[in-house]
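Every protein chain but one is kept in place in this view of the complex.
So, chain A:
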């Protein structure tokens, strides 16, 4: 029975007991415990249920590699599923619940799956559930979904109350892993003078060495670690960070780290986690190694644990699993037996697969009186929800008979170790198979390459395959010194520390136990504990032709659980290789993908949520709109007034009122969102001639010109008015949505193609407030403000002038997007609101009234002006919109010119712009298609046109529309049939799109 020992525990503070609950049961542990150690200390071995078959699961490891002991942590909005108990630091009031069972952890009905294991082989679901067809969606899939998934989903409406921080960091040398190798590498690089960052994922420096009884420089590991950390803390060029997991290594030394700042201090002020994005010149991964389980029947029962984990629990947390049988193929696991024995626990036997065990560690175990059986393995583990005993057998047998049966509470297993090569592999580092030590390790000759073709990741210590502390320290020192040198550091890296550890004899490669086990045993040997993948499953996959390791993985789900195969991968590969009768390196590994351990999505988002998700852009008049009945429309990150509602009005009534007022009195439009890009320099004219389809270089200062911009394919992408400010500068107006994009487009051409042209661009959109003053009385109002001559003669249509209006510096553009007499006035943003207020005040008796974007749309549609995004959609060329007049025939070239010349673009059958008039005066649905009889080769209805804009025109008292219609302009007066809702057809006549002020008298007024 697992329990807390009376003394010991290097990480716990017995003076500080902490209370927590597991499945609402009150329990207690100590400061320094992990949830796993605290639960084991309380005798709670059963922790959860497996993914597919709901088998009982207990803790198997002591760190990030844990696949089994996952719980739901916290309550309410702080609830979090799938937390590893082995990496959860205990805190007072922690509440945990077990997962994936119904109705309870102890009694899970879904475990009924276990009754028919012989049917539930790898991939059985690909072979069945085929009929009846409708059953997949309605019966099978829902059942599968419900029994799969691990943790409970957070509540639908829950909002994460915690904060997360995103930070950038820079380092010459980033060392990941704070075991003795990481510390040593950091010491070397730090002494040499490099800027060093050192990360450790747990809350403690030193890693395994103190548990494994290593001596460094003649002192116990703990004291060397303490002085190493002090030395590092004393260096200004070194920064250290605990609880920071190196998550991913990306191209160009871009490394991601997840720091759990306050996971163990819930509710503390400040961020809960911090996501580090570090650019490092060199990365050293000193991430250690992970012990491998052994594959024997019943190895998934709660109480079967990694030998190293058992040792961790005893030494670090003074927790013993009880009477423990040790099963191994190597010397290292003897340390576990010794640690247990020294803690006063019972180790009835060490079963060693090797024929002899003669090294220093076995000898020490013998001296302690532990019985050692060589050539022996586990036939099967006995027990139901926890281990009750183990049957041993000859390792080379078929396991049909046992040699001995022992009662025990736990089995400590060790199948050897595998370096943690994940971070090395993320960015393309290659591995080699080390047959003597039976693991893949980084191939130092094929590292991930940086921009300069040099390797930018190196491994140190156990991560590079140097399992012994002595070799590991030397290796780490060399890596740290080399990395520092690579980054230009010239200081003296000093000497590596020296470690003493007993010699270890080689392991014996044992992939299944016993070696010739029959099917009945093999179907009980777990490879992937969480996903329930067994030795027999991998063998079946091989038989069925899923030979590639990727196929086997995907077919069986081996290594696809939340631990991403940290325990199962190599064992699975070995079994597959054996089944295919090929050496392990021929099988290869699956790809290692970031992150090393899962990262909270909230931490990836950082602070960008809610109001901070994206910036809200406000025009200078924003607050006025908000206070005056605005109905907002989001336009990109802007908010624009759709209309201003007055008491008792609905939106449509407001819009109609705004339209009519602009036509008869004065409308004001906040046009500040309009893009305003200053293009200047000696080549500015030439540049704009390339950008626009028409000629801009000939524009005279003081004049404006409307222009079209196309992409290389000739499709219209933006339009607007260009004003020439002086000989070398132009002010380019873009659509509101296009401002940033067009500025980027300009820079793209200037930086990538015409880099030698002397042109400078600045996006001035937010520097100016811009107000359109629209309507027959517009001039009268502006003249009242005084300061500029805005007469027809002084400022004719398509001219602009600079001066002072009502005391405010202003540029006045005599342009119109409404068909009315209209001025667009730009004033410095800071004075925008004052100027707006002035217009409202001075114009009160003239009937001044702001209008929103909907009225803007209707006014332009009445006049037949196109709107980018309505009449255009990325497939429309200017010619489709009858804008041939705006395409220069004189220019040799402009963007889109060649594109427009392609056959399909000059096809007379193209859909072209027309106006539409419904026969019954109704408003056509937006996007409605004109249908013709018959179907095309694919059986689809034939169409010949599409409504691009459709509104109710208060001016005309009926629906108006613009449309693209096949040969439209040639078909004036024809009646088309548009598809309405259901099978309804709406008849509309083709008319001229210009419905208002056809002669332009008002426009030029």
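Worth pointing out:
The criterion applied here is as follows: a contact is a pair of C-beta atoms (placed from the backbone, for glycine too) under 8 Å apart; a residue touches a chain by one contact, two chains touch by 3 or more; residues count from 1.
Assume contacts and distances are computed from a predicted model.
With the options "CoA transferase", "Oxidoreductase", "Fatty acid desaturase" or "Sarcosine oxidase subunit beta" in hand, the undepicted chain maps to the protein name "Sarcosine oxidase subunit beta" (source: UniProt).
Which of A:248, A:399 or A:850 touches the hidden chain is settled by the complete complex: it is A:248. Checked against the full complex, the candidates A:23, A:95 or A:121 give a single residue touching the omitted chain, namely A:121.
The residue from A:12, A:47 or A:150 that touches the chain not shown here is A:150.
For the chain missing from the display, the contacting residue among A:25, A:104 or A:158 is A:158, taking the whole complex into account.
The omitted chain makes contact with just one of the residues A:28, A:95 or A:600: A:600. Taking the complete complex into account, A:928 is the one of A:297, A:476, A:827 or A:928 that touches the chain left out. Listed for chain A, the residues touching the missing chain in the whole complex are 51, 78-82, 118-119, 121, 124-131, 133, 136-137, 141, 144-146, 148-160, 166, 248, 250-251, 254, 256, 277, 426-428, 519, 536, 540, 543-548, 550-551, 554-555, 557, 562, 564, 591, 593-595, 598-602, 604-606, 608-611, 613-614, 616, 633-635, 637, 642, 713-714, 737, 869-870, 873-875, 899, 902-905, 925-929, 931, 936-941, 943, 946, 979.
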